[in-house]
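Only one protein chain is missing from this complex, and each of the others stays in its spot.
Up next, chain A:
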Amino acid sequence: MLGYLLRRIGLAGLMLFGLVCLTFVISNVAPSDPAALAAGPDAGRSQIEQARRDYGLDKPLPEQFLRYLTDLAHGDFGRSIATGRSVGTDLARYFPATLELVILAMALGVLLGVPLGVLSALRKDGPADHATRIFAVSGIALPPFWFGLLLQLAFATWLGLLPTSGRLSVFTEPPPPITGLLLVDSLLTGNFGLFREALSHIILPAIVLSLPCLASILRVNRSEMVEALRMDYVTAARAHGVTPWRIVMVHALKNAMLPTLAIIGLRWGWMMSSTVLVETVFDWPGIGLYAVSSAIAGDFKPVMGVTLIVGLNFMIANLIVDLLYGVLDPRLRRA
């Protein structure tokens, strides 16, 4: 198990380095001139050159790259050229909002997708199976902004049950961050009123974000369960008298969870990098909005920072998935 773990971590490290290189290259081939942006719209040639020197953009590329690496190693993501703010500080503010949204969406996807997948497999070709199939197909096909607007219309405008935007009401002072995840922080400080408020804000965007994820987990889990239930070891377990519940929930589901886990890992990365539509519809102050507004302004440091954070997150998710694979599958542990 240890060797397996170390190999996976080593691989993740290599991928991270690749990602760092990639963000650097992309920021250098981007058509906009960051020095001109920094100097402002009315700047003359000499002011632009001054800005270029200030930001170290006049140095040879290898030197810039080295500096980028050392800064990153010190946790310094650089400064936004447009606002002058530290990208690290911005990320610390926006990333938890996105992370909280993605975690909740993933929780919904797994907690509903896996049981519904099992149920549809057990009721294969029955009404429940057809119902979940229609649900899953529409879950993948519905455009998120359209679905988001629909939910806002239903739950906020018509029913008046839930707010439409933000993480908290504009009148609520955000608490000092502990983890930055409002649901967690409010529970840690025992502030249940705040918890309710945060939950009422996050629930609609989380549903919208989770729907495609839920749908694909459901479909994969269903077909893997159908497959697993046909396997010889299930026949043997029945012959030996293992209880039906245990056959389904342990003997078959454990096997079906291996491919499902792969989808969960992929969907995690997908959600991290595609929150922007949901963040736009629900005015959610996350890294998606931050990255897009920076990109539109030609401000490349925030974009690099977001790319790195998302990539790092993706790698950690993959690492966790790989570890869970090792936990589930004894054949992997040996190597």
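The working rule: a contact is a pair of C-beta atoms (placed from the backbone, for glycine too) under 8 Å apart; a residue touches a chain by one contact, two chains touch by 3 or more; residues count from 1.
FYI, contacts and distances are computed from a predicted model.
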| item | value |
| --- | --- |
| Missing subunit (named according to UniProt) among the choices "Fumarate reductase flavoprotein subunit", "ABC transporter ATP-binding protein", "Sarcosine oxidase subunit delta" or "Isoquinoline 1-oxidoreductase alpha subunit" | "ABC transporter ATP-binding protein" |
| Which residue of A:Ile26, A:Ala107 or A:Val250 touches the chain not shown here | A:Val250 |
| Chain not shown: contacting residue from A:Ala73, A:Ala141, A:Leu159 or A:Ala239 | A:Ala239 |
| Option from A:Ile134, A:Met231 or A:Ile316 whose C-beta touches the chain left out | A:Met231 |
| Those residues of chain A which, in the complete complex, touch the missing chain | 230-233, 235-244, 246, 250-251, 254-255, 328-331, 334 |
